[in-house]
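Every protein chain except one is present and positioned as in the full complex.
Labels for the chains are A, B and C, by order of writing; each one numbers its residues from 1.
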Amino acid sequence: MAEKSIRTAIGEAMRAEMRRDNNVILIGEDVAGGQGCEGELDAYGGVLGISKGLIQEFGADRIIDTPISEMGYMGMAVGAAASGLRPIAELMFSDFYGCCWDMLYNQAAKFRYMFGGKAVTPLTVRTMIGAGASASAQHSQSPYHVFTSLPGMKCVVPSNAYDAKGLLIQAIQDDDPVIFCEHKALYDLPLAASEVPDESYTVPFGEANFVREGEDVTIVALGLMVHLAAGAADELAKQGIGCDVIDPRTTSPLDEEAILESVQNTGRLIVVDESSARCGFAHDIAALVASQAFDCLKAPIKLVTPPHTPVPFSSPLEQAWIPSGERVAAAVLEVTMGLDAKTAMDTVMAAKSAAA
Amino acid sequence: MAEKSIRTAIGEAMRAEMRRDNNVILIGEDVAGGQGCEGELDAYGGVLGISKGLIQEFGADRIIDTPISEMGYMGMAVGAAASGLRPIAELMFSDFYGCCWDMLYNQAAKFRYMFGGKAVTPLTVRTMIGAGASASAQHSQSPYHVFTSLPGMKCVVPSNAYDAKGLLIQAIQDDDPVIFCEHKALYDLPLAASEVPDESYTVPFGEANFVREGEDVTIVALGLMVHLAAGAADELAKQGIGCDVIDPRTTSPLDEEAILESVQNTGRLIVVDESSARCGFAHDIAALVASQAFDCLKAPIKLVTPPHTPVPFSSPLEQAWIPSGERVAAAVLEVTMGLDAKTAMDTVMAAKSAAA
Amino acid sequence: MSLTKEQLLDYYRKMRNIREFEETIHRENTTGEIPGFLHLYCGEEANAVGVCAHLSDDDYIASNHRGHGHCVAKGSDPRLMVMELYGRAEGLCGGKGGSMHIADLDRGSLGANGIVGAGAPLATGAALTQKVKGRDNVSVCFFGDGASNEGYVFEAMNLAVILKLPVIFYCENNGVGEGTGVDYAVGADSIADRAAAFGMPAKKIDGTDFFSVYDAMEEVVAHCRAGNGPYFVEAETVRFYGHFEGDPQKYRLKEEIDNAKLHRDCLKKFRSRVIEEGLATTEEFDSIDSDLVAAYKGYVAEAKQAAWPRPEALTEDVYITY
Partner (left out) sequence: MSLTKEQLLDYYRKMRNIREFEETIHRENTTGEIPGFLHLYCGEEANAVGVCAHLSDDDYIASNHRGHGHCVAKGSDPRLMVMELYGRAEGLCGGKGGSMHIADLDRGSLGANGIVGAGAPLATGAALTQKVKGRDNVSVCFFGDGASNEGYVFEAMNLAVILKLPVIFYCENNGVGEGTGVDYAVGADSIADRAAAFGMPAKKIDGTDFFSVYDAMEEVVAHCRAGNGPYFVEAETVRFYGHFEGDPQKYRLKEEIDNAKLHRDCLKKFRSRVIEEGLATTEEFDSIDSDLVAAYKGYVAEAKQAAWPRPEALTEDVYITY
């Protein structure tokens, strides 16, 4: 079994499913590339090369490059899903969801309910999320809190290659519509690479992964944030503070039990979340715990989120925008040692410079 | 000063602002009605007749009926706002936001930040929210949690006529983009009617209204929910339980202080919210309190929201979908008397049938 | 006329079925027992029936807010549709959809739709399914003159052309979208002209005449089944009632409506032509009419008594697994 990147894992998942089932197709802008051009077909294979090679194997009937018409092609994917195919629709950047949202919001996600349980809409939307690439305000967002709030839609935010492959295969085989959010900083992040079997396998939805285990604090984190949280937990472990780092993997369905049980042990909760400073995924988890596990709580719940601003371009600002390992560690010190915010952050920074 | 409905109050606000400032225009589908027809112009005045009469006074240059092209006309309104007008754009049902969202999400709300503080985009979007009219899954939603989560956008959810007029005038005069959410069940609800001055006035953003005052529980509620909460509070007052009922009026900016101060007094929080069962406005408030006022909390935070389902059509199902006064009262009994959920609801229902 | 008597009476029965459906709802709605928004199809029946006459259960349609007629024409059971309008458990969608969301996947109906123009991409998707599966089935999107201004309708048209999909964009131009006239809302001289500019053949037909619709669609459906790509049809038609039930229709002149009912009623036109040509008798038509009147009386009576959905239905069928 080889160490593979998330990029590779996602490509493998698509290929495996397309081989298994002729109804699986891929739709999106430049998912092959080169259509209507004089040069090579499959010139892109998706803007990040993830679907490279698929058109060679499966042909242009199943690997469908579209004009730049998000609402049109997303709706086409939804209609295809409701009539017997199992499409993967790629929305290049999740930031573009405002150009096609109705087809997911009012159509795909609601068919089954509105139609009295008779529709089956096995659509998978693959889309890129995340800040950190200097891609600025319209190419760096992570609106999975919006996707999570939509009944009828499932939402996946993988953090490592093994999960990414298994969750994507599950998404494609799943009979409900799913949005699969790929953090652009994870594709080639060594930390996110993992041993990935060449064969097919699924990772079930709604089952959290315990990335680290500890007694003192529960940290819930998704996607890229998992690695920040795990890094902070490792540092804190050296200081004798134990963190349960929980990666829910899917935000909807959500493994509420794993989170509640962990908080029952630790009595403390921190949520690290890139989605939003208001009405975000972090707030959802905080509310879950404050309503269902209140009696176990020994300290305020801490949210480590971006500020309530668009994603800035300039690198120092963008780095300050993204939740950091330091902010996670400081939050842990606040809730375990009762430090105030400033003292906690000073302590973390001091430890960091001592280590360096 | 006369008792007026929200419907009247909103009409008055638009008229007053259009008289005051020639740059104020109204854009939307059938905001007049009758364009291109053989019958009367101004045949609708908005599908609910709210803008009736405006085209007579301000002409077709300022009261602009559009084709059914939400992204196009919303973008037109945004471009007009950024270049010197002060448009009111009507999105008939907020459920249609998925047909025009990019123009608010990536454009209007981000201009000022992306452009380094140099843009001014004084856009007001008026839109209908809310279940209860048997309007089914695509005409009954309240996605203000999504609007609230968008940095750069302000979001208003008025609950009564006085506020509606003052807040809408503030929205139009405000230099930032604002989404103004009108609950369709409130337009003619007698409880939402109030004394409304004929003159112009503003209600400032970010200042909550204390609808009821009490010592035992803080109830945060918006829009239609305010009236359910107030009704429940009145019933509970008879039983000696005092509720602070707080109507934030604007979700962004949010009067955090009012909520935190109240919880400091009561030690208990209930949020009544129609927006969403996941990542909603209720979760935002719960997270605020669980992180900022944890030490005062004496009981679990309770969220009274709809279930995680689309809005059903059939009346009994729809009535069960909408948060009810009984659910609010039961939640209060849970957190004040420590009753379990079932006993609390049984107690409320028993009291209700005793009263009837 | 190439149609047999049986066919003729059958198509008449379908159109009359829709008419009776809508007239019944129009009447019953005044009692306040039918909840929600209602958009009636009266006057436009020739379109739904003339189109669906050429479709099987394996062909798909995507309808719009004014969907009762399309659903009946595509073969959905009107009894269950009436149940649905009353929000009852036995309704076609279990009472959870209502007028604007009546769908019937088994009959190839992707449903009515509350989002104007949304059916265009959806029907294009169903056509993609046919192409990928190598079948000769087609799909039809019904949409209005108002919907013809939605950007995603154009996107769907362009997609259908470049992917050569068997989808028919059937525009029911009744001259008005809510209270806005087509002459105001459409910048081009004609909606059908737009199709040509997306590289798609188009026809403009009389949507108040069943035979005009039937004949045109025979050719159009054959074109699509043969793998020649999409087709656009603009049908000029009329709406007898308001945009929604309760609409005072001030934007229209009373004479306009009266005139339409008198001279452009697709049912009257059908009857008189068929009778004139001696292919069926007034009595035969009348007996169809009275059968339907009786049937709908029954549907309504039954629906009013029928059970509501179980409370648990509220949270069922959001997901298949969760």
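Quick note on the criterion: contacts are C-beta pairs under 8 Å (C-beta built on N, C-alpha and C of every residue); 3 or more make two chains touch, one makes a residue touch a chain.
Owing to the predicted nature of the structure, the values given are computational and were not obtained by experimental measurement.
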What chains on display are touched by the one that is not shown?
-> A, B, C
Contact with the hidden chain, among C:127, C:161 or C:176, goes to C:161
Per the whole complex, from C:185, C:224 or C:260 the residue touching the absent chain is C:185
Sort through B:120, B:277 or B:351 and give me the one touching the missing partner chain.
-> B:120
Name, in rising order, the residues on chain A that touch the hidden chain in the full complex.
-> 29-30, 33-41, 43-44, 47, 65, 67-72, 95-96, 99, 133-139, 307-310, 312-317, 320-321
Listed in rising order, the chain C residues that touch the chain left out are 149-155, 157-158, 160-162, 184-189, 193-194, 196-200
Write the list of chain B residues that the hidden chain touches.
-> 22-23, 25, 61-62, 64, 66-67, 69, 71-85, 102-103, 106-107, 111-120, 151-152, 154, 174-176, 206, 253
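In the analysis below, only the chains that are shown with their structure count from here on.
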Looking at Cα centroids only, farthest away from chain B lies chain C
Centroid spacing, where centroids are CA-atom means, of chain A and chain C in whole angstrom | 41
Centroid distance [mean C-alpha coordinates] between chain B and chain A, Å | 30
So how far apart, in whole Å, are chain B and chain C when each is placed at the average of its C-alpha atoms?
-> 36
The positions of chain C in contact with two or more other chains are 91, 93, 95-97, 101, 113-115, 151-152, 318
Residue numbers in chain B touching 2 or more other chains?
-> 71, 95-96, 99, 136-138, 308-310, 312-313
